[in-house]
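With one protein chain withheld, the remaining protein chains of the complex are depicted in position.
Labels A and B are assigned to the chains in the order they are written; within every chain, residues are numbered from 1.
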Amino acid sequence: MTTLREINERCSALYEDLNFGYAREWKAAKPGRKVVGHMPFYVPREIIHAGGGLPLGIFGGGDQLEVIHGDAYYQSYICRIPRSTIELAVTKRLDFVDGMLFPSICDVVRNLSGMWKVMFPNVYAKYFDVPQNYRDDIGGTFYINELNELREGLGKLAGRRISDDEIRASIVLFNENRRLVREVYAFRAAQPWKAPAADVYLLMRAGMTLAVEEHNRMLREYLDAADKADARKRDNCRIVVTGAFCEQPPLNLVKSIELSGCYIVDDDFLLVNRWEQSDVAVEGDPLANLAHAYLHNSAHTAAKYEDTEKEKGMWLVDSVRKNRAEGVIFACPSFCDPALLERPMLQRVLAEHKIPFVAFKYAENSGQMQPIREQAGTFADSIKLWSVQ
Amino acid sequence: MRTFIGIDLGSTTTKAVVMDENSAILGRGITNSRSNYDTATRVAKHEALIDTRFTLFRRGLGAIAFGAGLLEQFLAELERAFRLEQYLEQIGDLERVCGDNAQGERFRDVQGKIRDALAEVFAQLRKDAPALFAKGAKRKSDFFRDIAGSRFMAIGEEVAGRYKFPFDLLLNIYDRSIIEVENRPPADDESGKLLRALDRAIGFMPSLAGQSADVAQAVRASLAIPLEETYVVGTGYGRVTLPFSKEHIRSEILCHGLGAHLMYPETRTVLDIGGQDTKAIQVDAAGIVENFQMNDRCAAGCGRYLGYIADEMNLGLHELGPLAMQATRTVRINSTCTVFAGAELRDRLALGEKREDIIAGLHRAIILRAMSILSRSGGVKDQFTFTGGVAKNEAAVTELRKLIEENYGKVAININPDSIYTGALGAAEFARRAVVH
Partner (left out) sequence: MNARAPKEVVKEASMLKQKEMISGNYAKLASAKEQGRKVVSTFVPGNLNELIMCFDLVNNLPEINAIQNGMRKKTGGYIMEAEKRGHSEDVCTYVKADLGMIAKGNLGPDGHPLPAPDALLLSYTGCFTFMKWFELVREQYKCETLMLHVPYEGDGHATKNMRDYIVKQLKEVIIPGLERVSGVKFDIDRLREILRESAKAESHFVWVLQSAKNKPSPIDAYFGGVYYVGPIFTAFRGTPDATEYYRLLRGEIEQRIANGQGPITPDGEMKEEKYRLVVEGPPNWTSFRDFWKMFYDEGAVVVASTYTKVGGVYDLGFRHDPDHPLESLADYCLGCYTNRNLPSRIDLIEKYVNEYEADGLLINSIKSCNSFSAGQLLILREIERRTGRPAAFIETDLVDPRYFSPANVKNRLESYLQMIEQKRRSGIAPPAAAMPGAAPAAAMQ
């Protein structure tokens, strides 16, 4: 049986490997294999997988990458993830990646799709649009056609047409993946002392690199091992972290929040592996099923339009309730338009529901944790004081 | 003779270069910019013209056959003697102004004491003066404000104590007076001072013996050559505040590019890290700027960053580099934000990192910023010339060499000890080209 420590070490190694050794080996193992990178927050990974490809989440360079050339492409008032992503590419760390998908998360990532076309003309680079209209006959139709276009593009990359059956088979695997991911989150919400935030984060990050079959195995092993873990429950408060769905917080930040007395019981770090909130239907037209899940059963985030004013932010209130959280930490990347413009609206909703919150900003390479520890610690203390009163 | 002058009005210092019509540098001058570019310009130019005289002396004395090292010895003696004359003149000026400023209501009760005390202070300043400019004497600065100021403080405090009045009174007088003296244009009588210095220097050099008459004659002849300010070009941040017409102003980017080209004609890429900004410039074979990039609105990673760190650590700016060279590892510093530098520094120290390792990390951080700006401007091409205050910092240079080799391969890297004059040199050449085609 695999121990927690082994799983954790494997995940750490994958996380730290800025040369993506795993994906390189995966690709080299069989001629004709293709690796398709994607940026946050969501892409239909099933279609990549169905074409025999490996979806590889590119989530920036973290705090260990020195950015030299990436900075040459961006002004100081633009967030960090595009510059470290370019740094990864110009330093040839992504030279094995055959395709790159850029989801419609914001204008910076959107424009990066075009930069990729100019800078790396041999890579299949696609801006991947998702509907902001949630009617099946409008947004749904549009989305099915977009999915088809993606299927064709990836099919060209794979050198064959990607069949419906293949997509269905992939949906089954990714359904399983999402189910296990939800289980890990539920497990952590129930016994956070057994599932430290940083471990869970690394486990989820591993899913951005590993083949889905392998990640599924790992998630199962983790659930087994974590349940048996002998960990002491601390007098921590329970909080939800939101705002970190694109540029990732440094691992130290995740650790610092917990060390300051906050159990993270829900977060939005890596939405792509929990995007569809229940199984995608397997029977019938697979693209229609993916579209249906997107429109009616997907996670909420700032990049998605909320078409009903009354519903604004209610998912966050629901998450707080469902996970018995006592407060919300807004951790947003500096210069992140979606997260920072969304923040005041979410804060208003939380205030209306008398849910306490605190907010700070970070960059993926932030080195100073002292202010974070102080703020999170003070927040935890104040929550405990409130709950006594 | 015709001279062409370039003046670079930087944010901390103002530099001047005097050139002849064959692009040969005749003289350089530097002064602190104060908050008064007008005076700074005059002082820097004046200093450069004095330096020019010394170049002419050297030329004039070239015909005389000296014993080994004697010419250098004499010129050094002459310069020291001249600086002393200059200093004494300014001391005289300062005494007069201090006297004037020691009037008024708040001094009424102590007027007599103050007058006597000032006389005593200045007598002592004069007495000390020759030692300050004696052979081998070390001065922390060559600016009058710094030399006179530190002596005034030391002597004044002791004298005020004896006369039994608060030293603050003297300090107040001094502070008001030094600004006035400093901002006064230099007195005209340079020839007079040089001639007095000549006598003094010859007096100090018995070894000249029989040659002294020839020497004096050669110096006098050189001094008689009229220096015509044929064309002046200004550059640098303060250039727009100058009373120069448009044709007499060039952007510092252009001047810097051309200056670097004159120093090293094979230069294709220039990096300048100054106090307030960082510039990367690409020039062609003729020294013409092809592209440039500067740090964006944010001044992160400029020279000022190191100054701030030095202040935070209670160190002199020049001590940072040597300290960083002692590092055994380089702490990764991710922020080059000057505002956050102090906090990051304390954070690292609190985590138990060694001071020198952190400082090494800070040096790497600022060079990484510069690498980005270089990359933005088009990269690094052979040859590469590095200028500005940070080019004097060994740790920064080491880091830069390493990163350039890693990213651009083997490239010749030029660092000139006179690189602070790069912009002024380019400006002087522009002045020359405006007249001589």
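One rule holds for everything that comes next: a residue touches a chain if its C-beta (ideal position, glycine included) is under 8 Å from a C-beta of that chain, and two chains touch if they have at least 3 such contacts.
Quantities reported herein were computed from a predicted structural model and do not represent experimental measurements.
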Practice task
Sort through A:S113, A:N216, A:S319 or A:S366 and give me the one touching the missing partner chain.
Solution key: A:S113
Practice task
Specify the residue from the set A:T3, A:Q64 or A:N145 that touches the hidden chain.
Solution key: A:N145
Completion exercise
From B:S177, B:Q211, B:T230 or B:S377, the answer for touching the chain not displayed is B:S377
Problem - Chain not shown: contacting residue from A:N8, A:S84, A:S104 or A:N175 - result: A:S104
Completion exercise
Contact residues on chain A toward the hidden chain run 69, 72-75, 77-78, 82, 89-92, 102, 104, 106-108, 110-115, 117-120, 126-129, 131-133, 135, 137-139, 141-142, 145-146, 149, 302-303, 305-307, 309, 312, 332, 334-338, 340-345, 347-348, 361
Completion exercise
Missing-chain contacts on chain B, rising order, are 237, 240, 250-254, 282, 284, 286, 288-294, 296-297, 375-380, 407-409
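We take it that only the chains that are shown with their structure count from here on.
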Problem - Between chain A and chain B, centroid-to-centroid distance (C-alpha), Å - result: 54
Practice task
Would you mind writing out the residues of chain B in touch with chain A in their complex?
Solution key: 296-298, 300, 332-335, 340, 343-344, 347, 350, 368-369, 371-373, 375-376, 403, 407
Practice task
Mind listing the chain A positions that touch chain B in their complex?
Solution key: 63-64, 66-73, 75-76, 363, 365-371
